[in-house]
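Only one protein chain is missing; all other protein chains are in place.
This part shows chain A:
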Amino acid sequence: MSAATITATPAATDAHIPLRNHFRHTGALIRRNLLWIRQDPESMFDAVLFPVIFTLLFVYVFGGSIGKSLGGGQEAYVQYVIPGLLAMMGMNMSQGVGTGFNTDFNSGVMDRFRSLPIGRGSVLIAKIVVELMRMLAACVILMIVAVLVGFDITSWIGMLGAVGLATVFGSALMWVFITLGVTMKSAQSVQAMGFLVMMPLQFGSSIFAPTDSMPGWLQNFTEYNPLSSLADAARGMMVGGPVAHGLWVTLAWSVGLTAVMAPVAIHKFRTKN
C-alpha cells in the first residue's frame, strides 16, 4: 500500500467485539455443530462403533492367544488392551476436527462466517469444544463396553486420570489435524492422510500387544512413539503399574505438539481465504 491510499476517514478505527459477544458467537456455533450431529447421526459412528468394534475384535479374536503370552488368558488381555484402546480413542477422535473444517471451507460456509462481524476464533473454539465432547463420549462408551467384556477397574480415579490424559494428548493432536484440514484440498484427502499417519502409530506401539517380542528396530520406534507412553501411563493408572515415565513423556509430547502446531494451525486458519 502506498501512502497515497490514506485519505478520507482520518481515525480509521475498527469496531471492538466485546467478550460477551465472543461467548455468544461461540455458543451459537457450538449449537450449530451439535445440530450437525443430530442431523447426521452417522457422524457419531466413529465415536460409538469404534470402541465397540475394536474392543470386541481384539478381546475375542486376539485375546486368547496374546493373553496366554501375558501369563493368563482372555481376562488378562482385557486388562492389557482396554487402556491401550483408550489411548487409541484419544488419537482417532482428534481427526474429525480436520475433516470438519475442510468441509466448512469448501462449502463456502466459512465465507459466510467471515463476512459476519465475529472473531474467527469463535469458529475454531466451537469446533474444538464439540470434538472434545465427541472424544469424551467415545471414551465413556469404551469404558462401558470394557466393563461388559469383564474389564476390572481397579482405580476409578486412575480411570478418570487416564481418560483425562488421552483427551489432553488428543487435543494436542487436533492442532495437527486442523492444519491438515485447512491446507488440504478435500475432506477425503484429510481422512486418507490421517489414516496414513495413524496406522503405523497405532500398531507400532504398545497399544495392542507388549513390545518385547518385536524386532529391535520396531522396539526403538515403539519406545519413541507417544502412543506407547500414553497407553503405558493409562495402563498404570487403570490397572496398576508404573505411571510416571509414560505420564511425563505424554505430557511433554502434548505440550510440544501444541506449542509447535497451534500457532501454525491458527495462522493457517486466520489467513486462509
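In this text, a residue touches a chain if its C-beta (ideal position, glycine included) is under 8 Å from a C-beta of that chain, and two chains touch if they have at least 3 such contacts; residues count from 1.
Here is the rule we use: contacts and distances are computed from a predicted model.
For the chain that does not appear here, its UniProt entry gives the protein name "Oleandomycin transport system ATP-binding protein", which is one of "Oleandomycin transport system ATP-binding protein", "Gluconate 2-dehydrogenase subunit 3", "Tryptophan synthase alpha chain" or "OB-fold protein". Of the options A:V109, A:V147, A:L160 or A:M199, the residue whose C-beta touches the omitted chain is A:V109. Where chain A meets the chain that is not shown, the touching residues are 1-2, 5, 7-9, 12-17, 21, 24-25, 27-29, 31-32, 35-36, 39-40, 107-109, 111-118, 273.
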